[in-house]
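With one protein chain removed, the remaining protein chains of the complex are shown where they sit.
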Amino acid sequence: MNRVSRRSSRLVVIALLVLTSLVLSVVPAMSQDAHPLAGQSIEMSILGIGGWLPSSLGAQMANDLFVGYAQENYGYNVSFTFTESPFESLFQRAAASLQTGSDEFNIIISDSQWLGALATPGWIVDIDGLIENGLPDLGIDPQPSLDLELFSDVARTTYQVFPDGSDEIWGLPQEGDVQVLFVRTDIVNNPDEMAAFEAANGFAIPSTFEEWEVLTMDQFELIAGFFTRPDQDLYGVAMQHSIVYDFYSMQLYPFMWSLGGQAWDPATRTMVGVLDTPVNAEAMEWNRRMLNYTPPGALSMGIGENVDAFTQGKVATSIQWAAVGLSMVTDENRDVVAIVPPPQFVREDGTTSRVYSMGGQPWVLNAFNPADKMRVAVDFLNWWYLPETQLEFAIRGGNPTVAATLNDPTFDDINPWNRAYKYMLQNDRAQDFWHEPNYAEMLALQQEAFTAFAAGEYNDALSVLNFVACEQQQILFDNGRTEVAPPDECEDAEPQ
Amino acid sequence: MAQADLSSPARLQQAAVPAMTPLRRFLMRFNRLFDDARLLPVLLIAPVLIFFIVWNVIPTLWMIGLSFYRYQISIPDSLAFLGIDNYTDIIRDRAMWQGLSRTFIWVFFGVGIQTLLGMVLGFLFWGSKSMPGRRLALTLLFTPMIVTPVAAGLFFRLIYEPTFGILNWFTQSFFGQEVLLLQNPEVAFWAVLFVDIWMWTPFMILITLAALASVPKAEMEAAEIDRLSWFDRIRYIILPHGKYILMLGILLRTIDSFKTLDLVYLMAVPGSTTKLIAILLRESAFEALNVGWSSALAIILLLTAIAFTSIYLYILNLNSKAKAKEVAT
Partner (left out) sequence: MNRARGWRKTAYHVLLWVIALIFFAPILWIIMGAFKTTDGILAVPPQFVFVPTLDNFVDLFNRPNVLRYLGNSILMSSASVGIAIVVAFLAAYAFSRFKPRGTSFLMFMLLSIRMVPAVAVVIPVSLMYSALQWKDTYFGMIMIYAMFSIPFSVWILKGFVDGVSQRYDETALINGGSRWHIIFRVILPQVAPGLVAAFIFNLIFVWNEFLFSLILGGRDTTSIPVSFSTDLYSDGGVDWTFTASMATVYMIPPILSILFFQKYLLVGMTFGTVRGEV
């Protein structure tokens, strides 16, 4: 028995020697380019926004295209699972998981305003660091290729930067998004209607992109009013006045910004005295007045209800996100929908201005990813910004933000909204608001107050703004985000 | 020690009965354990106690602990001892008092209407033993309480929707009147409460049917013979017997109604008119991630609920004691 075991151990040694020499001779042949994960199988998981086409496109393309690409170029097998959560609950879902240091979700499609909330506790990877130094602990090299050249600076400030006004970047743009105007040309540009409207109002309803471009909000109100015909079950415009998530705020800010108001002062993080100004109060009144031209349930209308109203032919126009273009333009209405820039505003001094809200989402990387998943995530992002991937994303209905793709002459014709999208994705035409860690709390507060004003619970716009500004200032101050304490007058701030 | 005592007879039995497997032996010993009169109650209650301690006492204690701290999940190193600051802050918070008073109105009218309507309808259904398809009819009647609140909320939003909703179509075609419910701050609260009443009246019907069933048949027959009026029958026979069940039903509804969240949240009413206390709690816990503050609020609510329940049970006990005395004399 002993002899046998001795013989077998000798055999093992020989076998090992042979094997080692074989491996040693093969390794140089594979060259230093061999991917460290070659031959492995990795399962990745993406958390994205539920029922939001751009998010699911990202996951679909990962499975349809990146899987093959990785196999071919890196030699590993990867598969992606996709978990969805609607706008209003995705952050909770992500926070509940990340707070435990879990790598349940390796890559997350976050909404742009959450960057601060995700970055502050250290839940997501610092992209600056990744670009410059890589992640040495995980053996990942610097990634200069992720230092993207975007179409406009507003895409950088919206999808990448936290804190606002700094140069630190935490996210990489997944979907770009802006507000555009969808027009039912069969209703609005009907010759009889146009003639009747012109006779009554003294100017013509626009019918080309260039004509819509110079339309003012005052003129647009007349058009929306003209097509508001409850007896025919037709209304002038669909917007998003709902309390859910950021809906109301997103369609109120354009009125404020375009008229010259601000949401806050990002440099000092001041709310009081910046948000509660007469010009913002006027914007709020004006925005509420738009409810005269919207369908009766407008206060419950979010993105989805807006899509339903538009595609069911209940409204003549809709101010809506470019990202839902594929849902707004259906097989039935394809030929009668024009997508143009939303109206501009005339300021007190007579100048015109158009500053609408930024939508869209960045990719962020879970900071708790183990080395192999982090490497795949980085490979994936590098692949995502390849020109052909970005083009494919656009063809499938997504909105890229990389300069090279948007400047490609063919881009404008890929989707019917692309021209308006590019038009609005400019520094002076769109902007985002706070990316603060207390985003959700600050948002819920103002959504409630603003919709209460819209519903007629309060009627003094300035008092509502003052109340919101005070409370938000308090939140920022309590959390050490600002040196500016709420002034004493805030003690008595009460919406009326 | 107990093991040693048991092992020898077990071994003897094993010799006598060849089919004695280790499993059976284990079960035998287990059975014996059950026969120890002092040990048995402890053994029987132990599993419930374990559940209670691990999944309720520990989290609750944790929550009590957190309620004395400032702790915000999204802010690193935010943990700081505050003493009772969270509590004083809550007591001074206007939104909390508004939310609490809305919640009391919600519970009062919600549970009140459910109870009254449930009793009336339960009474109606009581005498319908011979009704064709009774079982199916009752099943349909009970269905609202099994529907997922998410789906119920969404569909009622659609039903109430002034453009696409069926309700508005009805009022338009029959009364030429458009109704705005969720968008009108004056009625939104009641429109949402209506859905809650729709969902939970069936529960009170069920409770009423059970309460009526607990009335001894003999007493009802005697009342029939004595030609007692219905009012007196309810007062002297049905209520004394059925009260216990009815009160338990009301108690369960009150507790749940106090916590209503999903349905109201989903209806997305503009403004603050439907901001019940649970919504406020959700906001501070999940939007602000302000764990310390929301724990303190939760403790306050828990104490409120316990206080109410104690009053309920106190009344219930008084009644049952009075009843026992009545029976004894």
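As written, the chain order gives the labels A and B, with residue 1 at the start of each chain.
Just so we're on the same page, contacts are C-beta pairs under 8 Å (C-beta built on N, C-alpha and C of every residue); 3 or more make two chains touch, one makes a residue touch a chain.
Please read all numbers here as calculations on a predicted model, not as lab measurements.
Taking every chain of the complex into account, the absent chain touches A, B. Only one of B:L116, B:A213, B:L239 or B:I315 touches the chain withheld from this view, namely B:A213. If you put the hidden chain back, the residue from A:L148, A:V324 or A:I339 that touches it is A:V324. Between the chain not shown and the residues B:T21, B:T88, B:S101 or B:T143, the one that touches is B:T143. As for the chain not pictured, it touches chain B at residues 30-32, 34-35, 40-41, 44-45, 47-48, 51-52, 54-56, 58-60, 62-63, 66, 121, 124-125, 128, 130-133, 135-152, 154-156, 158-159, 163-164, 166, 169, 173, 198, 201-202, 206-207, 209-211, 213-214, 241, 244-245, 248-249, 252, 255-256, 258-259, 261-262, 277-278, 281-282, 285-286, 291, 294-295, 297-298, 301-302, 305-306, 309-310, 313. Residue-level contact of chain A with the missing chain is found at 45, 50-53, 81, 83-86, 89, 92-93, 96-97, 99-102, 104, 233, 303-305, 307-308, 312, 321, 323-324, 326-327.
As a working rule, only the chains that are shown with their structure count from here on.
The part of chain B that touches chain A in the complex is made up of residues 72-76, 78, 157, 161-165, 168, 178, 180, 182-185, 188, 268-273, 275, 283-284, 286-290.
Within the complex formed with chain B, the chain A residues making contact are 92, 95, 99, 117, 120-122, 230, 233, 241-244, 248, 295-300, 302, 305, 308-309, 312, 314, 437-438, 440-441, 443-444, 448-449, 451-457, 475, 479.
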